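Every protein chain of the complex appears in place save one, which is left out.
Each chain carries a letter (A, B and C) given by its place in the written order, and its residues are counted from 1.
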Amino acid sequence: MTDAPPINLFDYEALAEAKIPPVLWDYLVDGAGDGITLTENRRAFERIVLRPRTLVDVSRIDLSTSLLGAPVRSPIMIAPCGPQGELCPEGDCATAEAAGRTGMLMVASGGASRAIADIAAAATGPLWMQLYHYGDRPRTEAIVRRAEAAGCLALALTVDSPRFGRKERSLRTEDEYDWPELANYAGLPAPTAPSIRGAPVTWADLDWLRTITSLPIVLKGILTAEDAELAAVRGVPGIVVSNHGGRQLDGVLASVDALPEVVEAAAGSCEIYLDGGVRRGTDVLKAVALGARAVLIGRPVLWGLAVNGADGVFDVLTLLRRELTDAMALTGRPTLADVDGSLIAFSKLRHSRA
Amino acid sequence: MTDAPPINLFDYEALAEAKIPPVLWDYLVDGAGDGITLTENRRAFERIVLRPRTLVDVSRIDLSTSLLGAPVRSPIMIAPCGPQGELCPEGDCATAEAAGRTGMLMVASGGASRAIADIAAAATGPLWMQLYHYGDRPRTEAIVRRAEAAGCLALALTVDSPRFGRKERSLRTEDEYDWPELANYAGLPAPTAPSIRGAPVTWADLDWLRTITSLPIVLKGILTAEDAELAAVRGVPGIVVSNHGGRQLDGVLASVDALPEVVEAAAGSCEIYLDGGVRRGTDVLKAVALGARAVLIGRPVLWGLAVNGADGVFDVLTLLRRELTDAMALTGRPTLADVDGSLIAFSKLRHSRA
Amino acid sequence: MTDAPPINLFDYEALAEAKIPPVLWDYLVDGAGDGITLTENRRAFERIVLRPRTLVDVSRIDLSTSLLGAPVRSPIMIAPCGPQGELCPEGDCATAEAAGRTGMLMVASGGASRAIADIAAAATGPLWMQLYHYGDRPRTEAIVRRAEAAGCLALALTVDSPRFGRKERSLRTEDEYDWPELANYAGLPAPTAPSIRGAPVTWADLDWLRTITSLPIVLKGILTAEDAELAAVRGVPGIVVSNHGGRQLDGVLASVDALPEVVEAAAGSCEIYLDGGVRRGTDVLKAVALGARAVLIGRPVLWGLAVNGADGVFDVLTLLRRELTDAMALTGRPTLADVDGSLIAFSKLRHSRA
Partner (left out) sequence: MTDAPPINLFDYEALAEAKIPPVLWDYLVDGAGDGITLTENRRAFERIVLRPRTLVDVSRIDLSTSLLGAPVRSPIMIAPCGPQGELCPEGDCATAEAAGRTGMLMVASGGASRAIADIAAAATGPLWMQLYHYGDRPRTEAIVRRAEAAGCLALALTVDSPRFGRKERSLRTEDEYDWPELANYAGLPAPTAPSIRGAPVTWADLDWLRTITSLPIVLKGILTAEDAELAAVRGVPGIVVSNHGGRQLDGVLASVDALPEVVEAAAGSCEIYLDGGVRRGTDVLKAVALGARAVLIGRPVLWGLAVNGADGVFDVLTLLRRELTDAMALTGRPTLADVDGSLIAFSKLRHSRA
């Protein structure tokens, strides 16, 4: 494979593994506990079966949509993840440049290797910033101000990490690596709250956050109808259905398995995005058919970055976009509006709510 | 196995793999994407469980039926596939000769190594011609005229290939092979439409096609009740339930899993054929029990052709026919009319429509 | 394992494989086609889950029952199978002696290595004779007379073999073995009917058979409710639910999966026996809980015979009987009458009738 160009995202994974130091690799691919949820994030997609339509005019395939009003060229977003500076010198800035080149939206990581101002400078497409609420409110407010100043269009508040999950592969090796500082926290005072390993956040914190900024705040890490209903009541504009890439608590729902109940509970009151396990154009199609407005991809972006910097990311995004275009053509859905639940052959093996 | 005679179609597969150049082999056995649909085409058959009847007079087993009115000696048809000329010098003509010897119907490939006139000359049984609508209408019309002139009894319009699927195993190696010309397109002008890799076709194209020929036009590549209903409304005489051998879009329904909904939607208005994954006599029996009038076999014909030319094809067809005869006897169904849904033990794992 | 005594039937299988010539082994363990039904016969048992009761007085466990009125010491019968003379010089006579020693009923094979008169002479317990209707009625009648003369209490007419299944492992090697004559057919004239490989039999043949003998005739090889209903209407006294050890047609129901519908259809009008895949005492218990009056075991008897003649068979039967006794004690069922459907935790994965 060394010389042949990669033809799918798994090729990038293999190339990246050969380049990335093992301890860092362990950290990037790790899942919590026994890795069941990590595996299920993929398997759940593979279990979903498509019902393609034929004899439709698919001479033009239109992937464009909008995310909280901002037009984008495809329903694929860059998930916040890191540490990108360890994979390529320009780090998150390279990713931002590649995302802009493809007309996709990037969610910059709160824990990025580069400050949000730098990432924004490199970005030519729409930019959101992911936010952990850890430490204390003054720290969080400082980050919000930096996101506003950088021109971010929205904040994505991570709600699934009141403690950081036990990624056991990493736990065994992480001491052997010299982990970088988080650029966005440079110059901020130390947290006042008693430190625990995690980013605890409550509905009250969300309410407070909404008082200090006019940026729309998306919740990242919702997996249940109950939380979606609470979010809808509060007028939350967007929800990222996510289990944090299987890195927080092993045994929770695969994210695409959680998607239908969240979509149903939100009942059109906000945009729903799907994060976790997306590797194929058909995965994007399946998520959209189940009600997602867009998907986020994380680890594959890191593979691209490690293999070939911004051009690697661009190629990863282009491959995925091309697969999605093909999948829409081959299922007779020329636009995203044509992608609905009739595309899915529901099996009787799906989870049901208690 | 080298010296012992093959006793089933899998033996032919093994023998063929040893003879066919690797790059060509990759192309022939390939599936799109991760190969899930390719695998499911077989697994779906293996999941179907038979309920045999006993104490019936099965001293005579009658496999004869008719296809669009043409009598045939068994409900097994030769699927259009190629490039047969690369596997044996006589190519598609050898296949046509073997099909006639067994009283089976052949669907000649539009992309055959030999011109339809030559194939028709070699055929002693009923012949249909498969058709891609690519390039433009004049090109398609020219092919139709050639099919008519050759005496084909019907056309099988492929509707699942508006783009050609990404067969990844082939993508990695296809440049190493010197692919042949398509005989049926010899002497035709170049296509006028902007070339994309595929054969896009719409219901409007079908309507047009029906104005230029009186041949019955069967649709090949339908997988949903919705499309079957649209076909029924138009009076389409036959539908091939097919996912193109898993070669177009990975993740779509296994063809035999799609069969019941298509049969139900067509409601007897046309003949339904099943293509994809048939390797055993019991597979034919299962498809017929689920409502198919006949099945198509593709790759196994190529194995036979590669191993021993027309005689190899004849032996493949004879083995399959013999297995079907045994299966009918051992389930107490002496004629195809006796093969109905009561033969199937429906499990609760099947897909249901949304 | 060579020196340690076998502690279960699988140990006997391993010991037997080491002793039996490979070609004969292939024949004995073979299944039809791809072996799916052969495998499912075991898996279906493994999928059945038990619900044990506690705090019951199980100081005495009573396995005794009766089969068509004849008292037996356990609900385990010897299935007809062969060729036993190839495994031990005394062949079927050794088996008969061991069966008698355990108070179990033996169904002597129509294709036994020893004549039914000899087997009867060696037997001290109840004896039935299995019957193929092949060749012609005079031949069948001759066999019936021999069974009557030998004192058999019933006939077990095999109804699932109008043709003999394609056991592919054997097909590849059977020519290398010198197969013995069938003792029961010695001295009979050649069959008059055109020979095909099989034992075709119809309801009309059954009706005729009932006119020529007063022995009760059990049907062996029923797998559906429909055939059970037809048998019940005719007053058939017993049904062996069996797929011939997976040796006839691959893809048919696992025998224990077919048991519930046969039991329900027979509605108490006759005794139901289960044949196929029984290897553990809990398998016997499961079959009885699902409505079987007894089970038949075949291959394990052959392992015992090959390993240690009559004593080997006795040990196999004793091990199985002991496991059943333990299982009854550990589920709180001191008698077979206590073993009912409440013992089974029905999963939602079972097959349903169309």
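In the analysis below, contacts are C-beta pairs under 8 Å (C-beta built on N, C-alpha and C of every residue); 3 or more make two chains touch, one makes a residue touch a chain.
Given the structure is predicted, the values throughout are model-derived calculations rather than measurements.
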item	value
Which displayed chains the unshown chain touches	A, C
Contact residue for the chain not shown (choose from A:Gly165, A:Gly245, A:Gly298 or A:Gly312)	A:Gly165
Residue among A:Pro83, A:Gly221 or A:Pro334 that touches the chain left out of view	A:Gly221
Absent-chain interface as seen on chain A, which is shown	33-34, 36, 159-160, 162-163, 165-166, 168, 171-172, 198, 200-206, 219, 221-224, 226-227, 230, 248-253, 257-258, 348-354
Hidden partner chain, residues of chain C it touches	4, 7-8, 46, 48-59, 280, 282, 286, 323, 326-327, 329-331, 341-342, 344-349
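Operating definition for what follows: only the chains that are shown with their structure count from here on.
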item	value
Chain centre separation (chain A, chain C; CA means) in Å	59
Set of chain A residues in contact with two or more other chains	none
